[in-house]
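The following block contains the structure, expressed as structure tokens.
A single protein chain has been removed from this complex, and every other one stays in its place.
Chain nomenclature is as follows: A and B, assigned in order of appearance, with residue numbering initiated at 1 for each chain independently.
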Amino acid sequence: MSKRFLIPSLVAAGFPSGASEAAVSNLTLIDSDQTPMFDVFRQTHKYTLAGHSSHASHGSHSSHRSSSSGGYTTPRAAKPAPLYTPQTNRNTTSTPPTSILPSPPAAAAKVLPGNSATFQRIAIQVQTALKAYGYYNGAIDGIIGAGSKSALSRFQTDYGLKVTGTITPEVLDAFGIAAK
Amino acid sequence: MIQLQLKVDPIPIVEPLVVRLRTSLPGSSTTTSDHDARMVSHDTETADFDVNGFSLRVHTRHYKSLDGDVVLVVPGRGTLHRLIRASSNHNTLLITEQCDQKCIMCSQPPKKYHTDMFDQFLQAVALAPTSATIGLSGGEPFLHKARLLEFLRKSQSARPDIRFHILTNGQHFEPSDEASFKSLNMASILWGVPIYAADRSIHDRIVAKQGAFEILERNLALLAKAGAVLELRTVVLNANITELEELANHLTRNLRFAHVWAIMQLENIGYARMNWDAEFCDTSKEFDGIATAVDLALARGLRTKLYNFPLCTVPRAYREYCTLSISDWKQKFLSTCDDCRLRSSCTGFFEWYPENRGFSEIRAQ
Partner (left out) sequence: MKVWPLQFRKLDENDFLFSDDAGAFFRSSEAFLTRYVENQLSESDSAFLRRGGHAFDDIGDPAFVGFASRWTQRINSATPLGYVILVPTLRCNLMCDYCQVSRAAETAKGFDWDETKLAQVLALLDRQSTAEIKIEFQGGEPLLRLDLLEAVRTFCRRKFAISEFVVCTNLQDVSEDAWRFLEAEDTFVSTSFDGTSKLHQTQRTKTATAHEQFNANLDAALHRIGPARVSALPTLDPSDPPEPTDVIAAFAARGFGSIFLRRVNYQGFARKKYGLDRSHQEWTDYYRRFVRALISHNATAENTIEEYYLSHTLRRILQGGHHNHVDLRNPNWLGVDYLVVDFDGRLYPTDEARMVSRVGQIDLSIGSLNAGLDKERISLFNLHASNFDDPDCVHCVYKPYCGLDLIDDLSRYGRIDIPSHQTEHCRSHMDLFDFAFELLYSDDPNVHKSIASWLQVARYSPMLAQRHS
């Protein structure tokens, strides 16, 4: 730049000569644990809840979130009783949800923890019965695949049961299999 | 009222079952993930979902509203719990019903026993809709701190998109927890912590625990140092209505690291139902206790919101701070509300709001 300035340089304006690189740095407030509290507090919180972005200017979430949603304890005594039953006298028709599920990340690997063995045992009994009744020719492996499902559907149709292609309480009843 | 629990026919499970219901799954059954239970049939009263070849038969007339819901079925019970409703922003997991405080307005009075459901909750989180916000409540969730922290760590690792809103009384942290908190993604957790007065004796009396205030203050500082996004929550009671302005001063001076202050009207359930006549403060008649607190908090830059206040009970100038806070499943409107033009922007009333003992000034606007 060929331009001439009244004040020829920054040094002439009172800046120290020999600039250092480290000037743009932040301050740190350190407590006894050497925690840089400044770094914690300077972060501008951007917590806004999904689905409430229109309220973003107001920041927080908008749910009341006291629980009152009832417990889900497993039975402790022989006679199970619901812990808390919300009043049901009001019949609110909720608007049908728009499908909002762009497939989330894959679920955890283990299948139905704790239930697989029971399911498999009963499924083997069902497959065996279906085979005995002449509806099924596949492997007795306790896995209800396409073959088993189709066999179940045909069995349900013939016996006037609700047709689902799954092991229903009626199927178990019809075969006399105890669901335990 | 939206039902959170539905009747189911027996299904041979020995452990609690967590699956996601799909009534309209695209593609054939082969695309079904192990935890997706596809609907295989339905009639007017029931819908059958395929759980590994077994029918989960749900009694419902609105099967479509279940699509995407993550549900829990407990062995030996004919009940399905809708843990995470895909269509709702108000999903809360009840971590425990145990608590060390006995707040006079508690909506979920504590129980003695605890059932550990963290494994099921972790499964539920894995199946939740993308970017969902999930509430974690109690009881006091941090009575089971180790398991809760483990759950949070695993959840965040499996589903970094999920946000949590944890309600805790802040009584159970130790300086050693700071490192655990910092190892979490604190930016996606909102910590909702109640504080009822700046005067320790009043706070302690409301939560029915001697010394609670002092522990609370210490632990709020601890959370703040760990980078927690804090929501301070104050339920309005006759016991603290005259203390709110001083509380606003305290929050804006000593707890200014809070992200937001939620001032909440009373929910007539649990202990609050017992103490309703003594503690319900009719703010439709006299709003000044709240107004002075809001005036001070906002002028000092603390974001302040009013929860559970029907708009007609709030002077016009303060209505912009009201939120639609009452969860969808327990919200109702009164017959007076039929003609109100503010209805769609109003939080409404709790399902169990007692009209004859509630606000004196409910007027269609």
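Basically, a contact is a pair of C-beta atoms (placed from the backbone, for glycine too) under 8 Å apart; a residue touches a chain by one contact, two chains touch by 3 or more.
In this text the structure is predicted, and so the values were computed from the model without any measurement.
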Fill in the blank from the handout: Out of B:125, B:148, B:162 or B:294, only one touches the absent chain, namely B:294
Handout entry: Candidates B:21, B:37 or B:224 - the one touching the absent chain
Key = B:224
Completion exercise
subunit B positions in touch with the non-displayed chain are 217-218, 220-221, 224-225, 245, 248-250, 253-257, 291-292, 294-296, 298-301, 315, 317-318
Completion exercise
Missing-chain contacts on subunit A, rising order, are 1, 3-7, 10, 13-16, 19-27, 29, 31-33, 37-38, 41-42
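In this text, only the chains that are shown with their structure count from here on.
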Handout entry: Distance between chain centroids, defined by C-alpha means - subunit A, subunit B (Å)
Key = 17
Problem - subunit A residues touching subunit B - in the complex, by the definition given at the top - result: 31, 35, 37, 40-41, 43, 45-47, 49-52, 55, 58-76, 80, 82-83, 85-102, 104-108, 111-116, 118-119, 122-123, 143-146, 148-149, 162-169, 172, 179-180
Fill in the blank from the handout: Within their complex, subunit B touches subunit A through residues 1-5, 9-17, 19-20, 24, 29, 33-36, 40-41, 43, 48, 50-55, 57, 62, 64-65, 67-68, 72, 74-77, 79, 81, 86-87, 89-90, 92, 94, 97, 107-108, 111, 113, 115, 117, 119, 122-123, 126-133, 135, 137-139, 158-159, 161, 163, 165, 167, 187-188, 190, 192, 224-227, 229, 231, 257, 259-260, 262, 264, 267, 269-270, 303, 305, 307-308, 321, 323-330, 332, 351-352
